[in-house]
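Here the complex is missing a single protein chain, while all its other protein chains stay put.
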Amino acid sequence: MFESKVVASNAVKRHVKVPLLPEICILVAGVVCFYIFPSNLGFLTEIVVMALFVLSLDLLLGYTGIATLGQAAMFGAGAYCAGLFAMYVHPDPLIGLLVAGIIGAGIALVSGSFMLRTHGLSFIILTIAVAELLFAAANQAQDITGGDNGLYGFAVAPLFGIFEFDFYGRTGFFYSLSILALAFLLMRQLVRSPFGLAAKGLREDQERMRALGYPVYRHLMIIYAIAGSMAGVAGGLSAQTVQVVGLQSLSFTLSAEALVMLILGGTGRLYGALIGTVIFMVVHHMAAALDPSTWMLFIGLLLVTTVLFLPKGLMQLFDIFMAWIKVGRRSE
Amino acid sequence: MNNSITSDPLALPRLEVSGLKKAFGGLVVAQNIDLVLKAGARTALIGPNGAGKSTFVNLVTGVLQPSSGSIKLDGEEISNLPQSARVRRGLVRSFQVTRLFKDLTVADNLRLAILQLRRQSFTFLRRIEHVEGLDAEVERILDILGLGDRASSEVRGLAYGEQRLVEIALVLALKPRVLLLDEPAAGVPQSESGIILQAVEDLPADLAVLLIEHDMNLVFRFATQIAVLVSGELLVEGTPEEISNNKEVRDIYLGAGV
Partner (left out) sequence: MIVLSNIIVDGLIYGILLFMIAVGLSITMGLMRFVNLAHGVFAMLGGYVAITLISSVGMPWVVGVMLAVVVVSLVSIPLERFLISRVYGRTALDQVLLTIGVTFIAIALASLIFGTRMSAMPLPALLSGSMDVGFRTMPAQRILVLISGILVFLSLWLVIEKTTFGIRLRAAVDHPATASAVGINTRLVATVAFALGAGMAALGGIVGSSLLPIEPYYPLKYMVLFLSVVAVGGLGSLVGTLASALTLGMVDTATKYLAPEYSSILFFIAIIIIISMRPNGMFGRGVNV
């Protein structure tokens, strides 16, 4: 009875089921951009990498309600590890990415083991403090990380031994785009799975989840590790495609900017993370002529207005618009 | 070891609380509490405001650690287990004020409970609609409580009485062995309280139920045994008749106009 109702409501919305539609959209959009902006591939790759990073944040913040200000810890760790791995161990990009993902998950598990037992202010401070600790450590270990100058001079082998990472960044772009599409598919499966529903339950009320018998801490740890590995992979991609890793990849500013992108697009919807990233990065790119202070002023104002007027992000404007159209149609 | 014993479920207590005590520093908030619930028990725990009813619930469910005393579920000591582990063994509570997942649908609320019961919450890549038998179970429980047509509504949008029913549905979905039912009808308008009382009366017959309640009408309608808690101590326990004739209880508690 209930299942038939669900089917019925889907029929009303006239959902045409195309498997992998969102992922196909991402790839098509990527290919279109590739042909429209052939000279901006570096920037496009940067957007794709950031989108992956913001997606990892959405899993924590949007789906599980874990408000972290230190997601850059996993991104930066992944980036440095991918760079160092290519430099000293093996230049293969996919193995490097795997290592970056493992490192991201590892840092998430280690830091999560004590952070996820705390709440509120203590949790927020700990997320910042862990990222700052890694930042300070990377800054200190100049012999390994290059410190302020950044880590560079590592070469990445051709993808599958065939596609070289060319000067124009074609390989880098399609490589990152494919990883993003894959991650998006995994995330989409994840949030619709029983595990994803449990995450939403944790977002709503952790105490009640405990009273339903859920091992809350274990769930949080696994989610944190998954998001950490995604952030690590994003960092690894960044290192492999840009071929430089800087200290800013561990910075508070990066964590905060990712947060801005996410809330711009709207938390708790996967495509919100993508749209928010694209808008933010494009605006940032166009405002490159501005000095950094003016840009910071802009982000600050954006944050304040979003929190006050559009708590569900820019996508809320879209929702309002759609509701308005519906009302219009009904009145016709 | 207790499989052989619980095969005769009526003989063995499902929940056995003895000598329970809780003190914060020098302040004793609960002591000398002994209580036994067998299969099919319909016991009410009553007591004036501040008597320690919530403390008792928190001690039994594991939100608070007792200072001394023991809590046994099906003969096994559980007072060192965390809250969620006690739930997984069948000790379940409902909440006085509904604590539901308000932004989720009624069906998703129930799915959460059922997934936990079946230990399927760590299923990562299968769509929830494709988990076998899940939605059939959701439907079955909702139909028992007459909530069948609410499955895809967000809890937020339901009337308060309906929300209380969902709370009971959530508890039922966990298939508990012992249920601590905390004021199931609190705050429900008169017009809707009938369905709640019906739901309470329709609870599975062999479930051990402890009703924590203020409303004496509900207590006398529902309970076959009443325990009276005063100032953190168990004053007396008996049948409704014994309790209503007990002078001490009348003085302390029922004297207030019941």
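Per-chain numbering from 1; labels A and B assigned in written order.
Following the convention adopted for this analysis, a contact is a pair of C-beta atoms (placed from the backbone, for glycine too) under 8 Å apart; a residue touches a chain by one contact, two chains touch by 3 or more.
Just so you know, these numbers come straight off a predicted model, no measurement behind them.
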Going by the whole complex, the chain not shown touches A
Which residue among A:Cys25, A:Ile144, A:Leu185 or A:Leu303 touches the omitted chain?
A:Leu303
What chain A residues would touch the chain not displayed?
61, 67, 69, 114-115, 117-126, 128-130, 132-133, 136-137, 140, 252, 256, 259, 263, 292-297, 299-304, 306-308, 311
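Keep in mind that, in the parts below, only the chains that are shown with their structure count from here on.
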What does chain A use to touch chain B in their complex?
1-3, 5-6, 9, 186, 189-190, 192-198, 200-201, 204-205, 207-216, 219, 222
Using the touch definition up top, name the residues of chain B that touch chain A in the complex.
61, 83-85, 87-88, 92-93, 95, 99-104, 107-108, 111-113, 115-117, 120-129, 131, 135-136, 138-139, 142-143, 148-149, 151-152, 170, 174
